[in-house]
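The other protein chains are all here in position, but one chain of the complex has been omitted.
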Amino acid sequence: MRTTTKRARASAAVLLALFLSIGVAACGSSNDDSTSGEEGGGAIVSNPANGKVTLTIGSKNFPEQEILGEIYAQALKAAGYKVKSALNLGSETVAHKAVTSGQISGYPEYASTALTSFFGLEPEEVPADAQEAYEKAKAEFEKEDLTAFPPTPFASANAVGTLKKTAEKEGLKTISDLQGKSENLSLDGSPECRQRIDCLAGLEKYYGLKFKSFTPVDIGLRYKVLETGQADLSILFTTDAQLSAEKDKFVILEDDKHVFPAGNVIFVSKQSTVEKAGPDYERTIVQVQKGLSLPVVQELDARVELEKQSPAKAAASYLKEAGYTG
Amino acid sequence: MIGALLPPVLPASIGGAIEFIFEPQSSNVTGGKKVGGLDQVIELMLNQLEVTLFALVLATAIALPIGLYLGHRGVGELFAVGLGNVGRAVPELALIALMAAVIGVGLLNLTIALAVLGIPPILTNAFVGIRQVDRSTVDAARGMGMTEAEILFKVEMPLAVSTLMAGIRSATIAIVATATIGPIAGVLTLGDFIINNNVYGQNGLLAGGILVALLALALEFLLARLQRLLTSRGLRLSEA
Partner (left out) sequence: MTNGAAALALPLAKVGEVGESFFHHRTSETLPCQAQSSHLFCFDWAKENIDSFATPTQQHLELVLFSIFAGFVVAMALALLAHRRRWLQAPLLAITGVIYTVPSIAFFFLLLPVTGLGRDTVIIALSAYTLQIIYRNAIAGLANVPAAAKDAARGMGLTETQILWRVELPLATPEIVAGLRVATVSTVALATFAVFVNAGGLGVKIYGGGNLTFPTSIIIAGGIAMLMAGAFHMALVGIERYATPWRRAAAA
């Protein structure tokens, strides 16, 4: 049986070689997308003192979130930090636990989501003013030894959307226009939308709407179900790329009763991490998000969601075009 | 090497999960409406059973006749056995996702996708089961003047029951397991507790896992009983 052992060993060696070679190839390619700001010429300057600190930047696993995570991660890297990323947190609950337990250093959160999901506010209690919402959230976070950085210029909210021709046919401009008509219209949204007060539950409670049906679909399919006619209405996001790129096809209805709170993004981090990382941590993040106006975010969303560019690449080109990195 | 043992995200407890199954719990994001509880659990479980049943019936209706025919005639071994191997290699997630992206979502589409998943084990096992029947027994039956159909139904199938049923059981477990992710394709199954962390929390997550496991075990038990019923007394005695 010596031959058996020898042959088995040879096969195992082949598999190991395959595994190692893939590993080497992967290591080689994974550095392609990150920018190094050390060349100079960009507004972010590498501070050697930051090299002692390792930061793990997290984000939820949705394109817009991944882009933000990449922007922050690459900016911090340019500022000289050692950066790891964990752009795959499945929900705000998971993200919240990850940052409180120290698994990640911080992540971008929507102020409105923080206030409703973590701190129990009703959607109508969420301040419409970005600065007010930020300060309210920050005060609540501080009770858990977390802190939040100032908000981004852009805000994102849920929206009820439909095909342009449906809106014209049914005479829909605002969500209130759906009263009396919604019984004949089907609505699709994410599986959790069904019970969320900032989604279907809110539409039912505050607008008094009853829909013909609600079908849960993955958010990736939110435009597809309108195109195929499977749904008359769909839950969309105000920052969606399709709303500008395909504005002749899709429209969103105005949220006249303000059931869908708009959320600016605030970066949430542990207070102890902020102290350890030094002033460049907050400064870099606040600096680099100044350019994130709604059109810019829609453009970035378009590149990732429509053109299927990697979030890392989109983030890198934003940082470069806005002059943050060389 | 293997990554450092990450601390659990939230200490979900088995007690909490059991509570979740029986009593509606409050949730942060629903604006006061409670989630979980026996009614909701039963509703989602029935949805999962429904799509599993439809898919299983469809898969069996397609795969069993083909497998039995090929096995009886003794042709198409490469296809029948190869299909089993290839089918095992198809990632279920990719199948469901591709269907959702290309064809659409909903009960009908998910049923079709799950049926595709269930066809290979049923077909392969039908083929192999029939082929493994002792040739001399078949020859004797032929010599007695039985028709081909009679041979298949009265001789070969009863002798191949355990292999046939193994294929059906395998298909059933694969289908019910994959039906768990139904919510991403428009069918509200127990996977809702697992996928929607925000609404159901960690207790819901654990409860979802427990419920799917129990569901699979229950189905397996039922099918094992069915197999005993279908196995003729003679075989049962010899297999005991």
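The letters A and B name the chains in turn, as written, and every chain counts its residues from 1.
Assume a residue touches a chain if its C-beta (ideal position, glycine included) is under 8 Å from a C-beta of that chain, and two chains touch if they have at least 3 such contacts.
Being a predicted model, the structure only gives us computed values, none of them experimental.
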| item | value |
| --- | --- |
| Neighbouring displayed chains - absent chain, whole complex | A, B |
| Option touching the unshown chain, where A:Pro127, A:Pro150, A:Gly278 or A:Gly291 are the choices | A:Gly291 |
| Omitted-chain contact residue, chosen from A:Glu92, A:Glu109, A:Asp218 or A:Asp255 | A:Asp218 |
| Absent-chain contact - pick from B:Leu107, B:Ile210 or B:Leu230 | B:Ile210 |
| Absent-chain interface as seen on chain B, which is shown | 2-3, 5-9, 11-14, 85-86, 88-95, 97-98, 100-102, 173, 176-178, 180-181, 184, 194-195, 202, 205-206, 208-210, 212-213, 216-217, 220 |
| Hidden partner chain, residues of chain A it touches | 1, 3-4, 7-8, 11, 14-15, 18-19, 22-23, 25-26, 29-30, 32, 40-41, 43, 45-47, 61-63, 66, 86, 88-90, 94, 218, 220-221, 223-224, 241, 244-246, 248-249, 287, 290-291, 295-296, 299, 302-308, 310-311, 317-318, 321-324 |
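One rule holds for everything that comes next: only the chains that are shown with their structure count from here on.
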| item | value |
| --- | --- |
| Between chain A and chain B, centroid-to-centroid distance (C-alpha), Å | 35 |
| Parts of chain B lying in touch with chain A, wherever the complex brings them together | 6-7, 9-10, 27-33, 35, 100-101, 104-106, 183-186, 188, 192, 195-199, 201-202 |
| Of all residues in chain A, those that touch chain B in their complex | 90-94, 97-98, 101, 103, 116-118, 120, 122-123, 188, 191-192, 195-198, 201-202, 205, 215-218, 221, 224-225, 228, 230 |
